[in-house]
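All protein chains of the complex are present and in place, except for one that has been dropped.
In this document, chain identifiers A and B correspond to the written order of the chains, with residue numbering beginning at 1 in each.
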Amino acid sequence: MTDSTVGAPAQPPAQTAGLASGGAGSRRFRGARNYLALIPFHLYLAVFLILPTLIVAIGALTTADGTPTLDNVTVLFTDPTVVDAFVYSIQLSIATAIAGAVLGGLLAWAVARGKPNGLLRQFVIAASGVLAQFGGVMLAFAFLAAFGFNGLVTIFLRDTLHLDLLTDATWIYGFAGLVVVYTYFQIPLMLIVFLPSLDGLRQEWYDASASLGGSSGSFWRHVGGPILAPSFLGALLLLFTNAFSAYATAAALISQGSPLATLQIGASLQSEVVIGRENVGKALALGMIVIVSVVMVIYALIQRRASRWVR
Amino acid sequence: MTASPGAPLSAAAPDIGALAARPRGVGGGRRPSPLQRSARIAILVIVIGYLGLPLFAMLEFSTRGNYGSRSLDSYAAMLNNQDLIDGVTTSLQIAVLTVVGMLLLLVPTMVWTVVRVPRMRRVVEFLCLLPLAIPAIVLVVGIGPIYRWMGQHLGAVGASPLTLAFIDIVLCLPFAYRAIDSSLRSIDSATLADASRSLGAGWPRTIFQVILPNIRAGVLSASVLAIALVLGEYTISSLLSFNTLQVAIYLLGGRDPFISVAVSLSALVFAFILLIVIARVGGGGRRDQREVEEPAT
Partner (left out) sequence: MTVASPAIASNGHGVGVTFEDMHRWYGSVHALNGLSIDIAPGEFIALLGPSGCGKTTALRALGGLDEVDQGRILVDGRDITRVPTNRRNMGIVFQAYSLFPNMTARDNVAYGLRLRGVDRAARKKKADEMLDLVGLAAQASRYPHQMSGGQQQRVALARALAIEPSVLLLDEPLSALDAKVRRQLREEIRRIQIMIGITTLFVTHDQEEALAMGDRVGVMSAGRLEQIAAPTELYDRPKTRFVAEFVGLTNRIPGTAANGSVTVLGANVPLLDGSAHSGAVFALVRPENIRVVATQDGGARVAAVSFLGSLCRAQVTLPDETLVVAQMSAAEAGDLQPGTAVRVSVLPSPVFAVAD
C-alpha cells in the first residue's frame, strides 16, 4: 500500500512535456493524478483515525443495537460519579497547567538567557524532550520511589529529620499528589512549547526600548509582555489538554476508584458491561473529544495571533 | 507577512531538534545584572531539582541492597525476567514497524504535497495534527471494535501485538510531521525535484535519493520521537491487553517494585541518550546553515 504512494504518479506524456517547457507552470499543474498520490495517506488515516472517532461519536448517540438515543450523553450530566470525574479532571488540568506554565516558563527564561549553544541549553532541551513523554507508568513509579511509603524522601523525612510530614504516603494518591506528579511532565512540555517564543524576542527590541529611555520593566510591560502573552496563553491551553488527556500516569498510580474522566473511560472498557450502559464509555470519550477540541480551537486562534508578530 | 502558512496548531507538536540551536534573542551582548543572575540560578536549581529528584529517587530505590547497602541486583534480575524480555522485544519490534510505516506514509506524502499539490499542504498538516485533539484513551475506545474485527478475521496477524504499530503511527504523526516539516521548509524541495527530474530521475529516485538525504535531520528526529513514544506507550496496549514494555513494567511493579523501577530508569536513560544524539546530529546541520544565512558581525 505504501509502495503505491511512490508508484502511483506515473507521468502521462503530456505532463512530462509540460515539465520540460517551464518549471513554474508545471509546478502548479492541477491534474487529478497529483491528488491520487495522497490517497494512501488519507486512506490510512480514515481507517485508524477517522473511523475510530466516528465509532465513538456514533456509539455515543446509539444504544447497543444501533437505535439512536440521547441516554448515553445524558449520563454525562446526571450520573454524579461521571460529573465528579469530569470536574476533578478539569480542576486537576487547570491546576497543573498553571503550575507547569509558571515553572516551565521560568525555566525557559533561565535557559533562554544562557549561551545560545551552551551545554545547559542542550541538556535541558534533550531532557525535556524525554521527560515530556515520561508520563505514564514510569513516572508513577518514580514518584513512588521518591514519595511512596518506602520512598527516598519519605524515609529521609521520617528517619533522618524525624519529621512526621509525609509519613502517611497516601497523599500521593490524592489531589495534591496528582498535581505534583502531573506538573512533572507539564514543566518540560512548557519548556519545549514556550522556548521558541522566548527565543523569538529580539535583542534589538530590548536595545531599542533601552535607547528610547525604557527600563527593563518598561520593556517587559510594553513590549516583551504583550508579545509573549498569546504564546503563554496558548501554552497554558495546550498544557490543559495534555493533563486532561493523560491516562497512563493516573492509571498506574491509582488502584482504587476512577476519580478522573480518563480513568472512567478505562474502567468502562475493562469492567463488566451493564445492560443499557454499553455505550456510556463512548459518550464519555465523546465528552472528552468535545472539551479537548474546544480548547484546541481556542488555542489555534490564539496561536494565529502569536505567529503574526514573531517571524 | 512571512509567518508560516502552516496551521497555528503546529506549535502544539514542537520540533525538538529545531530547538537545539537558536537565533540570537534577548540576552545577547550585555552582562546580566547580579539580581538577574541569582534569579536565574535559583530557578535552575529549583526546577531542575524538582525534575531531578524523582530520577535520583529511582536510582536510589533501584540500587537498594540488604541492610542499607547498595546493589545492582535489580538490574541483574531485570535481564533474567522473561515477561520483561518479552515486553521489550515486542515493543522494539513495534518501534521498528512504527518508524518504517511512519516514514513510508509521511515522507512521500509530505514531499508530494510540497512539490506537486501545495494546496493540500494544510489538509495534510491538519490531519497530522488531529491526533492532538483525540486523546489516546479516546482513540482506544473507537479502535477497540476495529481490533476485535482484525483479531477475528485476519488470523494470527490480526491478533498480534505488532498491530499496535498501526495506532502508534497515528499517535506519533503530530511530532513526526513537525520534525520533517521543519527540515522540508529549510530546503527548496520543489526546485530540487525539478532539477532531479530534469536530469532524468523518476519520482521514487527523486524522493528517496535526492530529497530524503536533505531532510535526514528531520527524519532522524521524527524516528527517535516515534521510538520514544512506542517504548513509553501504555494506555492502548494495556487496554487492548497486549504485553508491551510498559505493561510488563506495570505488572512487575506489583510483584517486585525494585526491578520495575530499575527498568524504568534504564528506559529513560536510553531515550535520553537517543535524544542527545539527535540534538547533536540535527542541531549541527542547522548551525551550518545559519552561518551561511547570517554572517556574524
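The definition used in the following text is that a contact is a pair of C-beta atoms (placed from the backbone, for glycine too) under 8 Å apart; a residue touches a chain by one contact, two chains touch by 3 or more.
Not measured: the values here are computed from a predicted model.
Peer 1: May I ask which residue of A:67, A:211 or A:256 touches the chain that does not appear here?
Peer 2: Going through A:67, A:211 or A:256 one by one, A:211 is the residue touching the chain not shown.
Peer 1: Would you mind spotting which of A:227, A:252 or A:285 touches the chain that isn't drawn?
Peer 2: In the full complex, the listed residue that touches the missing chain is A:227.
Peer 1: In terms of residues, what is the contact footprint of the unshown chain on chain A?
Peer 2: Here the touching residues of chain A are 202, 204-205, 207-215, 218, 222-223, 226-227, 308-311.
Rule of thumb we're sticking to: only the chains that are shown with their structure count from here on.
Peer 1: Considering only the defined contacts, which chain B positions touch chain A in the complex?
Peer 2: 1-4, 7-9, 11-12, 14, 16, 18-29, 32, 36, 40, 43-44, 47-48, 50-51, 53-58, 60-62, 101, 104-106, 108-109, 112-113, 115-117, 120, 124, 127, 130-146, 166-167, 169-170, 190-191, 194, 197-198, 203-204, 207-208, 225, 228-229, 232, 234-235, 238-239, 246, 249-250, 253, 257, 260-261, 264, 267-268, 271-272, 275-276, 279, 283, 287
Peer 1: So in the complex, the part of chain A that touches chain B is made up of which residues?
Peer 2: Against chain B, chain A makes touches at 2, 5-7, 9, 19-20, 23, 26-27, 29-30, 34-35, 37-38, 40-42, 44-45, 47-49, 51-56, 59, 103-104, 106-107, 109-110, 112-114, 116-117, 120-122, 124-131, 133-139, 141-147, 150-153, 184, 187-188, 192-193, 195-196, 198-203, 205-206, 224, 234, 238, 241, 244-245, 247-248, 251-252, 262, 265-266, 269-270, 281-282, 285, 288-289, 292-293, 296, 299-304, 306-308, 310-311.
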